[in-house]
Every structure is written in structure tokens, then in C-alpha cells.
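What follows is part of the complex, with its chains left where they were.
By written order: A, B and C. Residues from 1 in each chain.
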Amino acid sequence: MKLGILVNEGPFTHQASDSAYQFTKAAIEKGHEIVRVFFYHDGVGNANKLADPPSDDRNLVSLWSQLAEEHGVEMVVCVAAAMRRGINDELLAAGFKISGLGQLVEAGIIGDRLVTFGD
Amino acid sequence: MALLHTVNKSPFERNVLSDCLRLAKDGSAVLLIEDGVYAALEGTSASDEIISRNGSIKFFALGPDIEARGLSEKPLIDGLTLVDYAGFVDLVEEYSSVQSWL
Amino acid sequence: MEDFDDDEFDGPIKKFMYVNRKAPYGTVYALEGLEVVLITAAFDQDVSMVFVDDGVFQIKKDQETTGINMKNFSPTYRALEGYDVEKVYAEKESLEARGLSGDDLVIPVEVLSSAELAELMDAQDVIVSF
């Protein structure tokens, strides 16, 4: 199955990003293809490489970057949502790129399912 | 063709489970995740929401979220099925589309 | 992948449903959700837009946001038709619970019962809820 993933909230404040990460990882482990993970609304905060949580807590930004590196997952941050919230190219962690909302629509068209995680 | 609905909010805090069940057809499935899993508890003021549709809708809850919230030893509503993240993926594959009630 | 150019897109046509469930201004979901709908229309997909629960408040007429210093984006809903988004629905039960009728709305919508909306939702390929 080809999956598109939409993440609407940032790390830490809502569990949405955690759930999306765990779901995406499980889907990859089962052999499914991740068409794209798209970060919208406050979800753009998942791409902020400056995130520095306490060492005894998970770091979702790093976890997403690792997932992209190990499995070639495409991770796209919405440019309009990112500009509003002060996320630009210089803040992007490894594996993330900034692009337009069309990338979300395209993930919906190409994928067999689009699964949304948010608040 | 039937939908998979996900609900991630506590039924004690928000009305979203009711909103979902108003629009969920018989034969569809509802997966409780995150704070949504509190709706899986038996014997609460919210239990009837699920019990009243039990049988016509398949109810699932995410086990890791149940465990995280200390609910493993509490009685859950009869007939509700626990799944892990891999089971969540299977449900997404099994149903025709996913509606996330945010 | 480069920025997507919809003129060159030659994929399948899918049924997209956008479910608007949040009130405007209290959160940004209504505004940013509308931006997604307008983009999708450019991809020549079969787009439905639904207002349900507090989402029906998005299209309440007479919005006047000067006092809260936020942008009044309700006129943008009138642009939907120009983008060929013609399948616009509101749920009867949601309107009634909130004391609203078609006269209260900034755009014409087709009013559906819960049962009718449930059928329509069931037939979609992609559902995105804001």
C-alpha cells in the first residue's frame, strides 16, 4: 500500500507527531511505501533542528530525520505554514524540505490512503 | 467500502466521539488513539456512547496508548479490540479510506 | 521532487472531501484548511467541501474582525465557485443545533442530513478534516 501522511501539530505539545512517527515506522516495517510525510499547520515545527528536549525524553525532530535517512522517506514542510511560524531553510533538520501545498494534494492523489494526525 | 474513523480526544473533554458516531455508518470501524482511548473504559459516564453502537460498528483501541495511560488493568468495553501500531496500519489497509476526527 | 506543476499533472481523478469542523478565528484550522481546498481545485480533482459541527460557523455571514485585528477571510469562500469547487455542503443537524439556517450563510450550500452526509463521506477516496 502507498501511504501519504499528514502531520498537523508540532512535537511535544500534542501527541499527534509521536503517533504519526510510530505509525509511519510501523508501516515501513510492514513493507508499505511512504509516498510522503507532509507537515502542515504547527506541524512545521517538527522540522526545527534547534529543538533540544531534555536528554531523558524523545527528540522527534531527530527521529524523523533518522527515518528519512534510513528509509528514504520524503518529508515536506508547507512553505506558507512555515513562513507564518518562523521556520525557514536555515532551521531545517536533515531530511526535511520546504515546498508548496500541492505536495499534500499530490500525496493524496498518488497514495492509496492519506492518514492525518493532528489536534 | 467502509471507512476507518480515528478519534484521538477524550470523550470527557470534547464532543468529537459523538460527532464521529453521528456520521459513522454501520459497518465502519472506529479506532481510538491517544486521549481517545479513555472512551474504551467500561463503567464511565461516557461508556454508553460506544456500547450503543457496539455490534453495528467495530471498535478498536491502540494498546500502547491504553498502557501509557495506566488503563491495562481496567475493564474495557466488551467486544472492543486492542491493536498495536502495526494493527493500526492493517486497519488503514483494510478500510477504504480514513477519516481522522480532530 | 520539484514544486508540483498542476498543468503537467496527468494522474487519476480522485474524490477529495474536506471536512471543516472548527470555528473560525479561535484556531487557524479554518483558514489554513481553506488554502488547501483552493490548491486542490487547481489539480482538477473531484472536490467536495463539507461544513459540519462548528465548521458551519466558518460561513456565518456578517463577520467583522476589526475588533480582534485578524483578517476576515470569510469572503474567500465566495471564491470557491470561481475555482470550480461546486460541491459545497452543510449538515442540517449541525446548523439546527447552532440556531442557524441557510439565510445566515455567506455562500449557498446544499444542506444534507447526517445520513446523507455519511453516505457521501463513505464514497470518498481521500478525506481531510480540519
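By definition in this document, a residue touches a chain if its C-beta (ideal position, glycine included) is under 8 Å from a C-beta of that chain, and two chains touch if they have at least 3 such contacts.
Just so it is clear, the structure is predicted and the values come from calculations on it, not from any experiment.
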Labelled copy-number formula for the complete complex in this structure file: A x2, B x2, C x2
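Everything that follows uses one rule, which is that only the chains that are shown with their structure count from here on.
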Computed distance of Cα centres, chain B from chain A, in Å: 24
Chain B residues counted as touching two or more neighbouring chains: 97-98, 100, 102
Residue numbers of chain C (touch at least two other chains): 29, 125-127, 129
Touching residues on chain A, where the partner in the complex is chain B: 1, 3, 8, 15-16, 19, 22-23, 25-27, 29-30, 32, 113-119
Chain B-facing residues of chain C, complex: 19, 21, 29, 52-53, 93, 114, 117-119, 121-127, 129-130
Chain A residues touching chain C - in the complex, by the definition given at the top: 6, 40-41, 74, 80-81, 99-106, 108-110, 114, 116
